[in-house]
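The other protein chains are all here in position, but one chain of the complex has been omitted.
Here is subunit A:
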Amino acid sequence: MSRRRVSLRQELPLLVWLVIVWGALWQDFSPGNLLFGALLAVAVARLFYLPPVELSGRFNVLRAVPFAVAFLGRVVAASCQVFYLAVAQGPKVTNAVVAVPLRSHSDLMVTATGHVISLIPGSLVVEVDRSTSTLYIHGLNVRNGEDVIKLRKEVRDTEAGLIRIMGTKEELSALNQEVGA
């Protein structure tokens, strides 16, 4: 194969995930089953080769847990809001498509931000401009300029949280400078 080989360290998160899925599907986490799952994971990763995801090499668990809790809280709040909008406003709801330039240019970070934003009800990624790493977001119930600014700030804050969890060192120091300034 002429493709660049990925190191085992880069591939490890994928393999671990595949083994966990294997164990979960069998509902059996005994060593033998996990070992067979690991063999299958290596075979699958070799046969169905995907472009490696470029991880930054750092992952801050202390930041990730509050982020996950805050994420769940926002999902709950926004689900109730969409419910309310559907019942109370319905056909009269006003929306907007907002361009949000992101700080990071890594594919992983843009994807993760888009995912988190899409999962929170009320915002939906319509288009991604990869060259400038701009997300175009369709927001539900965005009535005026103030709401647009609020939506944009929400997306940028989400990205900041993700950078603190798993961004590269350069992104993190740029973010810290921005916050300090």
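The definition used in the following text is that a contact is a pair of C-beta atoms (placed from the backbone, for glycine too) under 8 Å apart; a residue touches a chain by one contact, two chains touch by 3 or more; residues count from 1.
We take it that contacts and distances are computed from a predicted model.
Engineer: Consult the UniProt record of the chain that does not appear here and report its protein name from "Sodium:proton antiporter", "Xylose transport system permease protein XylH", "Probable glycine dehydrogenase (decarboxylating) subunit 2" or "Branched-chain amino acid ABC transporter substrate-binding protein".
Structural biologist: Hidden chain identified via UniProt as "Sodium:proton antiporter".
Engineer: One chain isn't shown here. Among A:I20, A:A38, A:A64 or A:A174, which residue touches it?
Structural biologist: Looking across A:I20, A:A38, A:A64 or A:A174, the contact with the absent chain belongs to A:I20.
Engineer: Using the document's definition of touch, tell me which of A:L14, A:A38, A:V53 or A:V148 contacts the absent chain.
Structural biologist: Touches the omitted chain: A:V148.
Engineer: Using the document's contact rule, name the residues of subunit A that touch the chain not shown here.
Structural biologist: Those residues of subunit A that touch the unshown chain are 20-21, 23-25, 27-29, 75-76, 78-79, 82-83, 85-87, 90-99, 114-115, 118-122, 124-129, 136, 138, 140, 142-145, 147-148.
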